Every structure is written in C-alpha cells, then in structure tokens.
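First up is the structure itself, then whatever we jot down about it.
In this view, the complex is presented without one of its protein chains, the others remaining in place.
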Amino acid sequence: MIKLLKDLCTLDGVPGYEKEVREYIAQAARPYANEIFTDALGSLFVFKSGQRTPTRPIMLCAHMDEVGFLVKSITEDGMLKIVASGGIDPRVLIGRKMQVGKSKIPGIISLKAIHLTTIEERKKAPELKTLYIDIGATDKESAEKLVRVGDYAVFDSEFASFGQNCIKGKALDDRIGCAVLLKLLECELAYDCWFVFTTGEEIGARGAMSSIHRLNPGCIGVVDSTTASDVPDNPAHLRSTAMREGAVISLIDSGAVYDHTLRQRITDAADRECVKWQYRTRIEGATDASAYVYGTGAKMFGLSTPVRYIHCANSVAYLPDIAAVQKIAALFIEEAGGMNA
Amino acid sequence: MLEIFNLQKELVKNASTSGYEGKIGRAIADLAKPFCDEMRIDALGNLICHIKGKGKRIMCAAHMDAIGFMARYIDENGFIYVNPLGGHYAYELINTRVCFEKVSGIFRLCKASENAGKTGKEITFNDIYIDIGARTKEGAEKLVSIGDTAIFEGETVMLGKNRIMTPYADDLSGCAMLLRAMQLCNSSPNDLYFVFTVQEELGCRGAKTAAFGIEPDIAIAVDVCPAGDCPSENDRHNDIALGGGPTIKIMDSSVFSSVGLNKLLKSVATAMNIKTQWEILTGGGTDTSEMLLTRDGVPATCISIPTRNLHMPVEIIDIRDVENGAQLLAATLRSKF
Partner (left out) sequence: MLNIFELQKELVCAALPSGLESRQATIIKNYAAHYCDEFYTDALGNLICHIKGPGKKIMFAAHMDVIGFMATFIDERGYIRFVPVGGHTPAYLIGATVRFENGICGCIQPDEKAKPGSTVLTDIMLQNLYIDIGAESYEDACSMVSVGMYATFATEPKMVADGNMMTPYADNLTSCAVLLSAMSEMVYPVNDVWCVFSVQEELGCRGAKVAANAIRPYMGIAIDLTRTGDTPSETDNLRMTVKLGGGPAIKIKDSSLICDKPVVEHLRACAVRSGIEYQDEVLLAGGTDASAMQRSREGTLSGAVSIPGRSIHSPGEIINISDAENAARLIAAAAKTEI
C-alpha cells in the first residue's frame, strides 16, 4: 500500500491535467478490469464484475486531481504569476518549493526578506495575487523558454513515512482514495461495480457529473479525503474529524445528504467487523457526491480518510485509518448491492 | 402529594403578568386552601395564606407575577408594538410565541432594523413587533386592544427524568415550592404566613406592602437564580448547577442575607441530608430585600431554584431542587427558634 501511495502521490494532476495519474491507474487497473475506458472529460471508468449483478449499477469513485496552480502570466523579470486551481490558503505557500509543467521545472514561492518588511506588512497574510514563482530565470525571455502561460504548477514535496504509522506528502487528497479503489479492484467482489477515477473534483465535481450521467447508478460511494482538524486551539465540537479515529463517514455536507439507510447498514456492518469509523461532523465542503443530481436518483454514501493539513504541500494521514477506509469501501459494495439486488 | 411537574403545568396555564395577577391568584388560592387556616388577598393583590401557631411569626414569599408584554400601538396593517412588563431583552424575543387573551402571535424583527447591522442590545422594543396574523388594523383590534397584556406561549415539558423546560419557572416554580412546603407543614409551632406576592418583576412591590402588614420576625423568599452549568454561562464564574440542590442566598445586588438564618437553614439541610448550594450573585434582586427592610428590619434570606435561560420561555430547572427546597423550607419552619 505504501509503495502504491508513494507512486500516486508523486504524480502531478491539477484539475484538467490528470493524464499522468490516469495513465498510472489505467495500467494498474487493467489486469483486473472487465471493461476500461476514458470519457471526454478525462475520467477513467473501470468495470469489474462480481458474484452478482445489482438491478441498478453501483459506482465507487475517487478523484485523480489535486489542488495546484496555473501560470497566469510571466513578468518582465522572469517571475511566474499564478492562479489557484482548487481551494488553497495563500498562507501555506510561502517558502515552498514548486514544480512547473510537464518537465517539472523547479521553482520557489517566497516573500521579500524580513529586513525589508514593515511590522504592518508582517501582520497581514499575503494575497495570492501578490505571490509569484521564481524559477531562477534572468528575464521574461529566458523564462518563456522553459514555461508558457497555462502550464500547471504543483507543490514539490517528498512523500515519506514518519512518526507512528503516519505518511506525509502532497496530493494525499485524493490519491489515497485512488489507492483504495485500486486495492479493492484486486479483490473478489460481491457485486458488479464501476470504479470511476474522476477529474476536476477540486473545481466542482465536474468529472463526476458526466460519470453519473453516463452510468446512472442506483448507489454511489465516494471515497475522498477530508479535513482532520484535531489540532491545538480548535475546540472539540469544531473538529469535524480526527486523525487516528478511523474511516470517516459523511452525514451531510454542502454538496449532498447521504442516504440514511445505506449509511446505517454500512456502519452496522463495520461495527460487526470491528472496523473503526467516525462521523464527519462539519457541514462545510463538498465532494464528488454533489454531482448526484445528474442521474435519476441514487443513494449516496460518503467515505473519507481523515487528513491533516489538507490542500497543503505536506498533508498527513495515518495508515490504519486508510486500512479502515479500505475495509468500509468493500462493505459499501456488499451493502449497496444488497439494497439494489 | 403535590407533584412539582404537574403543579408547574397547572400554574403555567394560569400565568399572569405583573399587575394583573387575578387569574394566577385564584388558581393558587384553590390549590392552597386545603393547607392553611385562613387566607386573604390584600389591597395590591398579594395572596396571604396563614397557618396559625404560637411561636415566631415567619413570612415566606414567592412572587406569582410573570414577566410579559403590554400592547401600546397597533399599526395600519395590524402589527402590534408592545411595552415590556419586567426584564426582557428585545433581541431574545425574535420568533418567540406569545399569547394575548384571545389570540396568539409571534415576535418579529422589523426588516429595516434587521438590515441596520444592530447588535443584540441595540435592538429595542421599537424594532420588534407582534404579528398575530392580522391583515388590517381593524382585524387586529377585534382581538387585541391597547393595554391588553400578553405572556409567553410555551409548554411545560419533561427533559429526561428529572428536569423540566417551561416558561415562568421564575417564579411559578417558586410558588410550587411554597405550595408543597405548605402541604408539608400543616401544623407548626410557629405562626406561618405564606405569601404569593404581586409585581415582583416591576420592583418587588407586593412583598413590601405584605411584609409591612404581617410584620414578621423572620422572612424567607423563594425565587430562582441563574445556573452556571451551561455553555452560555461558561465565562460567568458561577458554579451553581441544576440538580445540585436548592441554593441559599448569601447576597445579590439588592441584599445581604441574614447570616444567622443561613446558618440555621444549612444545619437543617445537613440534618436532613439535603444538598444545598451557596448563592452569591453580582446582579439580580428578589422579594428578600423588601422583607429585610420592613419596618425596623427583619432577618431575611432566600431559597432559590437554579434555573437556566432565565426570562426566556425555555427556562430549565431540576424538579428535585424544587422538592428538596420545599422539604428544607418546611423543616425549617417547623423548627423551634
């Protein structure tokens, strides 16, 4: 699992540029797939038959894209001005190493030296529009030899195991979900299932919309990563989820309300099998589940890995949490199939 | 036996605003009749119940008036503006249901005031109005006249096994405690006056005249006090908890209770194995102060019921605190001074 996570998290895939990720996943999935194809929006569809066929299709999805940037313009002195693709807090960017474009040109985001800033400037968080990537180019012309407007940029961050069963890296959201789906593909399934690796989730569940429209599933399980906010100074009732507390099961968020009966069946099954899980207790945020209105009605199930410092260069997750997500994803196929049989 | 929950329910049905205590007075008189030797209503409307005895003359008081509202202006579309009777924060009333004698209504905040970016305390009784569903002034006037009073419309419900959520725990649950105490001390060596006072919420006016007339040796008020065991009170440094027992008042902003009397109450409580809590408030006031200052001075104190969300229609109390308060009061009244 670690190897798979490391491979996936090292790949780049800002919304719209998920090719590297898709090619890796397609190759890994092919041996287990009965059917595999990519749609016009770039989502990868993998069908695997199970012991039984449900009346309406079952779909499990995870998104391939990660938050990142696009180069907006290049200044006269060769600096890259950027726009965010997905939700990124500018405060986490300062001092970061970046990689630009397919050839992974190294760069840095930073600020002028502390000696030259006023106290007032230091009190305020910089806005994204004031930040730039320095790729060490002398001027615009030499920068343009390496980079063009529209190229993507991502965090340059090493994937690593650390602490007690923890991993850190970029793009844990949602390569963990992709890894979970790939691992599940290797297993014997109780029911036929569509595994969909979606695109453009970070900019509004766009790949999921066309996927759901195409398959019109009766049950959809979304495997994503979510904000673990068990960090100092955040009162317990505002934590949403906590790392090490197991797989996260969604109740409701700003994109969807998850099916009550399906959730109950799965949590009951998880309890029977002693799989650790927790509810996501905040309503903010949405996942691919928000695309469920593009069919004629589906029962939704939301499953996530709690990830600290999500949408940052170094996100942190706990391996046993991921294992729990893996187990509950398998339970989803059984229970969704049971309801749809 | 008088059961506190049912008693509170019955009293809430008859809740009356300060100055208009006739209805609640009659309801309490009916309930109190079996437990006292005689009763009378004084000029202000105080209901005075007497259990005769030869010892000390002791006056107990719980106020039977409730905070409420009085219609002061009906606009051309039938919306009613009111004056508060008693301590209300206008902002706490938004979406609160009230009832006039003939019709129910609900407080609303004027759109303009809503958009003005006011803080809670900047919202006044000119910013809120009662909507009774009328479409015209004439429609409203058929049901409500200027000067009519309204009270909270809310039910008394059990929360869990021991607690109730109710309007007017302040101080109908105090009245309930007093009624229960009367029942518990049908004979006493002391000369007991149980007074259900009027107009406490407008400045303890009833207790003043009642105490003057009775001229007690000792006085004990029964009222409510704010509980501090909920998140809304997290920063108030108040340890009083629901279910922790009735409180014995040491002081509030209007009174410093009799030290000797408090000592006595505490020793009775200890003897009876009743938990109590000490009450020290930085604000507030009760009938205690008026009784204490009667004529040439009367040793006085107050037994209170810890209450959450005071002066809202969802006050929450623990009925064990009321029952234990009644037990403590009755035992104290029966003791020799």
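A few comments on the model shown:
All chains are identified by letter, namely A and B, in their written order; residue positions are counted from 1 within each chain.
In this text, a contact is a pair of C-beta atoms (placed from the backbone, for glycine too) under 8 Å apart; a residue touches a chain by one contact, two chains touch by 3 or more.
In this text the structure is predicted, and so the values were computed from the model without any measurement.
Residue B:233 is the one among B:42, B:217 or B:233 that touches the chain not shown. Among the residues B:16, B:96 or B:324, only B:96 touches the chain that is left out of the figure. Residue B:143 is the one among B:24, B:143, B:211 or B:224 that touches the chain not shown. Touching the missing chain, out of A:132, A:155, A:258 or A:301, is residue A:258.
Where subunit B meets the omitted chain, the residues involved are 75, 77-79, 89, 91-92, 94-97, 103-106, 108-115, 117-121, 123, 129, 131-136, 139-140, 142-143, 154, 157, 159-160, 162-165, 229-236, 242-243, 308-309, 312-314, 316. Subunit A meets the missing chain through residues 56, 218-219, 236-238, 251-252, 256-260, 279, 281-283, 292-299.
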